[in-house]
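Below: the structure, in C-alpha cells.
Of the protein chains in this complex, all but one are displayed in their positions.
Up next, chain A:
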C-alpha cells in the first residue's frame, strides 16, 4: 500500500517539476520571438538579461514558498497532536505518537497522523509500534484495539418495552378539585356544581351539592364542563375510595324469560338511588358544604351554586371570562 502511495507521490513531484519548468521555457522563448520581430533597435543584451532573470526568479521563489508551506516535521507533529487533543496532552501519548509519526514519515505515506486505510481514518494513537517477531530488524504497527474474533451474522433484535395501558386519563388543567363548574349538557345543564376529582376512566366526578342545587354526585365528561375561576378548598377531606367508575355503573335488569308473560308488558323501572348512594351523598355533601362555610363569602357562594347559568342579551360565550 505504502509503495503505491509513494509511487503516486513521486508522480506528483514529477508533475510539479514540469509545471515549474514550463514558465522558464516560456521566458526563454518569448524574448527570442520579440528579438526576431524587432530586429532594428533591440539590443542583444536585453533578451539575454530577461533570460537570466526569469529562471532565477522562478528558482528563488520556489524554495521560499516551499519553506513557508512546509514547516518542519516536528512542528507538523505538534500541530496534528493539538488538533486531536485540545486539552493537555499526556507525555505518553506524545512519545507514542512521535514514534508512529516518524515511521510514517520514513515510509513517505500521506501526511503523518492521517493515514488513510480504506475509508477509515486512523488516529495516531490507535496503533503502537512493535518489533517484528522473529526478526532482529524492523518494526510493525499493531492496533491498540484488537479486532473482534467473532462477528455476528445477524444483528440482535432490540427488545422493545411493553406497551403500558394508560391507567388515568388527564383532565384539563383548569379542572382541579374544588373548582366550581358550569354543566353544559344532560339533566343538570346550566347548574353550577363543584368538581370533586377526575376518575381514571376519563370522566369527572361532580356534586351539586345535592342539598344546594339538587345535583347529586355524578360523572360528567370534561367537555361538558366549564371551569369557573371560583375554587373551594376541599383538599382537607377525602372522597370515599369506593366512589369510582364501577360505583356509577348502570345495573342491568335481568332479562325476562320467554315463557314468562309478555315482553312488552313489562314497564321500565324508574331509577331510585340506593341507600348506599344516599349515604355517600350525605357524607360528601356535608364535607363540601362545611368547606364552603369556612369561606367569608359563604352566603354568596351558596347563592351562586344555587342559581343557574344562562346566556343573556349581549353575552357572547367566546368573550366571557368564567
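We take it that a contact is a pair of C-beta atoms (placed from the backbone, for glycine too) under 8 Å apart; a residue touches a chain by one contact, two chains touch by 3 or more; residues count from 1.
Everything below uses one rule, namely that contacts and distances are computed from a predicted model.
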item	value
Hidden chain of the complex, named as in its UniProt record, picked from "Proteasome assembly chaperone 1", "RNA polymerase II C-terminal domain phosphatase-like", "ER membrane protein complex subunit 1" or "Large ribosomal subunit protein eL14"	"Large ribosomal subunit protein eL14"
Residue touching the undisplayed chain, where the options are A:224, A:247 or A:309	A:309
Touching residue (missing chain; options A:80, A:212 or A:230)	A:230
Hidden partner chain, residues of chain A it touches	180, 182, 228-230, 297, 300, 303-304, 307, 309, 319-322
